[in-house]
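Have a look at the structure that comes next, please.
One protein chain omitted, others in place.
After this line comes chain A, so read on.
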Amino acid sequence: MNRVAVALCAALALAGLGASAGLVLPARWRSAAVGAATVAAGVAGAVAGAAAVSGTGWQVRVAGLLPLAGVTLAVDALAGWFLLLVGGVAAVVGVYTVGYTGRTGRGPAARGALALLPLFVAAMLLVPVAGSVSTFLLAWELMAVTSLLLVLSEHRHSPAVRTAGLWYAAMTQAGFVVILLGLAWLAAAVGGESFAAVRAGAAELSPLVSSGVFLLCMAGFASKAGAVPLHPWLPRAHAEAPSHVSALMSAAMVKLGVYGIVRVAFDLLGGGPRWWWLLLGAVGAVSALYGILQAAVATDLKRLLAFSTSENIGLILLGLAAAGLLAAAGQLAGAGAALAAAFLHTANHAGFKALLFCGAGSVLHATGTRDLDQLGGLSRRMPVTTGLVTVGALGAAALPPGNGFVSEWLLLQALLHQVPAGGTVLTIAAPVAVAVVALTAGVGVATFVKALGTGFLARPRSAAAAAAIESPPTMLAGMGLAAAVCTGLAVVPTVAAPALDRIATGLRVESAPLHGSGIDLRLAGIASSISPLWIAVGVVGIAVGFAAVARAAGRPRRRARAWDCGDGPLTARMEYTATSFAEPLQRVFEDVLAPEQDVDVTHSAESAYLVRAVEYRRRLPDRVESRLYRPVIVAADAVGRAACRLATGSVHRYLAYMLTALVAVLVAGVLR
């Protein structure tokens, strides 16, 4: 029997088992059982994905499972990549969950919240393997509903959770509706709803239909992926969800938005005109820049990570757009490299973001706060967590030897080496995109220096941070696994080359975009190569060398007081906070961020020249949200209030409405 089939069925069965275990077991054993089942389901999903990316396909149609359409599953290399990604993240997060939810049986460890976790994983595994429009929509909705319920699992904790849930529910359902419209339109236009039929019939579609389908699907998938301007749910839901759920959502679920775009635009529609890709690239560029700027000035650790998710999705979309544009211009080598960059970045981001969200969860678990201005000094109290988070931050900052570096380097290579013969649009768009990636990378470094520096180094800024305790071993083990995966991806990204080759061939872009000897990473048709392993060895070697030289130089160690203007010992109040660290950036990008600042100076009663107290307040509202969404919400609210007048409470009136509607439908039927 097919390996993919066995592993996939095992994954779904294990997830079901985990869900029932979460429902029936007592609180003592619940977390461990559900965590173990999630790990097992994730591993099985990853095994299925690994088999699929190494060339084993699988297709099945179960007619009786759903009325009318039945369930169609189809696994190819593209689906395999995302299976591997979701499975890997689920395995890591499953281990972490055991420690994070603990044995209290409340909040995220409640019966329902735990039982939903394996179901969420199962839904995410089903999305990429769906082989027909109806199956895909079912899996998509299942994923949306389970994730929404998981986001709400701490709803008793604070009203912010409920607001986040509301935003997420509204946006994910709106996204589902536009995807439904797009895919239903596509299926109706080609006269078949299985992906194979759509693929076969896509060539004869009129440009109007294919562009309409592309726009609808892109809107829905980009909102799930958290691309600006469809992102407002993301910083809320990621920040307010329990951390293991945030990790799953940010590392795995938003990637399925990327999967949707690739599946529909590249695979089902078979590529399209240039303006599609320019639009996608513009969305990607705006997401990358706006996301990282908001992350740079955020003081809430999880909000920072959430905006960084928007940024990384922006980079991935930029890669996809470059691939589409280059393929449309006939530059298949560059297209292959851009596609490889985008896919590699999905894996890299999944690795380091799972690690970082788990790290944020550990901080929250240890101190009870996510506010970077209240943290600090955690490296002493939580050395292992700090070390692991450093690995993730290195990847997120895209600095060598982190894993984010490799994919961003690939993306830059693909953009830089496009041939000038590609036309005016490409000649202008490529340098702009390069500038966007470069600026994003630069601000990204500042962002993660801030997160790591103010959160974990220096002195604790609050009693809670000073009393932090190291996380339980299962949480550390989960993060350790993620860190190991990150390191692997950073050092030997060439292991992904055969998989990327199969995906690119499946998408008719270019075969073998990457090849390498296991150490070197070379691009097909582009004269550049990189050796991440040697870079890592070099960086680590230099660091160790410096330390050794410093020690060997034999200067006796001398303890001295740091310079403090002669004003007594340094206190935590004198440190850079997250706010103050980001202040210069905030000043530079003031026109974009539009911060609301308040400085209140209280003078002494004796003299106006003597200041008794200075109070500084800063708010950084999401500008896209206030400009774009507020008017819509206000208008919808007004319509709702106006509609209230229709509902007076009179039973007769309601019955009359129904009768009128029924008669109107019948009359319309008669007149037709």
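Convention: a contact is a pair of C-beta atoms (placed from the backbone, for glycine too) under 8 Å apart; a residue touches a chain by one contact, two chains touch by 3 or more; residues count from 1.
Here, contacts and distances are computed from a predicted model.
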{"item": "From \"Hydrogenase\", \"Heme exporter protein C\", \"ABC transporter permease\" or \"YciI family protein\", the hidden chain's UniProt protein name", "value": "\"Hydrogenase\""}
{"item": "Touching the absent chain when the full complex is considered, from A:26, A:566 or A:669", "value": "A:669"}
{"item": "Hidden partner chain, residues of chain A it touches", "value": "644, 647-652, 655-656, 658-659, 662-663, 666-667, 669-670"}
